[in-house]
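What follows is one structure encoded as structure tokens, with my remarks underneath.
A single protein chain has been removed from this complex, and every other one stays in its place.
Right, chain A next:
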Amino acid sequence: MIRTMLFGGACALALTTAASAETVAITNAKIETVAAAGTIASGVIVLTDGKITAVGANVSVPSGARVIDAKGGVVTPGLIAPSSNLGASEIGGVRETRDDGSGTEMSAGFDIAYSINPDSPVIALARDGGVTGAAITPTLSGGGGGAHRDDGDAELEALQNYTAGRAGDGDPRLFAGQAALIRLAAGDTDIVTKAKVAVALDLGQAGARAAGGSRGAAIVLVKSAFEDARAFARNRSAFEKGATRDFGLSRIDLEALIPVIEGKTPLLVRVRRASDIRQVLKLAAEEKVKIILEGAEEGWIAAADIAKAGVPVIIDTQADLPDSFETLASRLDNAARLQAAGVAVAITGSRDFNNLRLQRLNAGLAVANGMPYQAALASVTAVPAKIWGMSSVGTLEVGKTADVVVWNGDPLETTTWPTAVFVGGQQQPTEYRGLKLRDRYARPAGAYPRAY
């Protein structure tokens, strides 16, 4: 309670330095290191000055350390959401709060890092699911989500059909924009740890629509955009003088594609059908670009090819319906089969911020459908960290940044919740809007309205 109050509001900033200089020892814990040390059945982990300084079965508690008794609970690395709109979108159905799409005027150049609001209440909600880091990725349609099909909402339906580009005018605005990485640290005024970490590209059905109607058009337009970016990179001064041929994309968008064609920044490709996945693998090889696959509902069919290409995938393990003609072969063990084939699999919760905290349950679902437990744990920690180049987090090893979660039980289980969350060694406040509402109404009504 006191901790909660201390970390609330303006105090959090003032305490940042003091807290990160603190030494914390979490004792009596089952420690899932998600590293070479594996599972430590009962041990101690020490966090000093924001780093993990000791972890093991026989670690002694440093003198002066604040001790947190995990009471036999489980300690894991903080979870990393591999693709989300957290902080860039607040309420799916309220357009004014949605900043995770490029809109009509931009494509690859859109930079979601500028959209992120560190004060968004949904960040604390995600943290309550053990999430301490996330890749924030733009979406083609303007983002949001969470609307139900039975809403009869013509407006939202139209938005899904609405493309980032003006289809048919030769403008290959297939690209959704540039992704960013964030850490879910309360009180930080800037939670973006790295911007421009990938360019998102929707192919398959969504890409076909954006390209004016077909997959064949989409791939041709992507190749054309890469060619334009290469020409632009070769001779910027000609472009400035207006001495080049017309490019399909604006200068802003071409700039964003340069690190992609140089192989420095990955393309995050959203694709679902097996044949589309194979087309993308081929495209990546031909164009010599690095890719990450997201969606990949039929990935299991092309698992060997994906593994051979060394391409990581981001999977929603719940996606088992033939809900479109590009997901006819969806199945619950997609993640397990891909992982078994040697593919690096990251498991996502719902892309949408408000269900992000269910990421851990999706990892549990993967276990229920054949993925080894340790692999499932890695799929929400070490693997997304590796995919996104977050080398300082994702495992519990000495020297790593102390993004650590203490759970009251198995972190992948329905009846478990986090009892303490650390970001950069700093214990995070447990209060958030939903819990305040809960506590207001969980107590008996008094003579005065609850607003008092």
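To be clear about the criterion, a contact is a pair of C-beta atoms (placed from the backbone, for glycine too) under 8 Å apart; a residue touches a chain by one contact, two chains touch by 3 or more; residues count from 1.
Following the convention adopted for this analysis, contacts and distances are computed from a predicted model.
A.B. asks: Suppose you had to identify the omitted chain by its UniProt name; would it be "Amidohydrolase", "ABC transporter permease", "Molybdopterin synthase sulfur carrier subunit" or "Homoserine O-succinyltransferase"?
C.D. replies: Choosing among "Amidohydrolase", "ABC transporter permease", "Molybdopterin synthase sulfur carrier subunit" or "Homoserine O-succinyltransferase", the correct UniProt name is "Amidohydrolase".
A.B. asks: Which residue, A:L358, A:I387 or A:A402, contacts the hidden chain when the whole complex is considered?
C.D. replies: Within the whole complex, the residue contacting the unshown chain is A:L358.
A.B. asks: Pick from A:A37, A:A329 or A:V398: which residue touches the chain that isn't shown?
C.D. replies: A:A329
A.B. asks: Of A:T23, A:T104 or A:N369, which residue touches the hidden chain?
C.D. replies: In the full complex, the listed residue that touches the missing chain is A:N369.
A.B. asks: Residues on chain A that touch the omitted chain in the whole complex?
C.D. replies: 91-94, 122, 125, 145-155, 274, 298, 301, 318-325, 327-333, 352-355, 357-358, 361, 364-365, 367-370, 412-417, 434-435, 437-439, 441-442, 445
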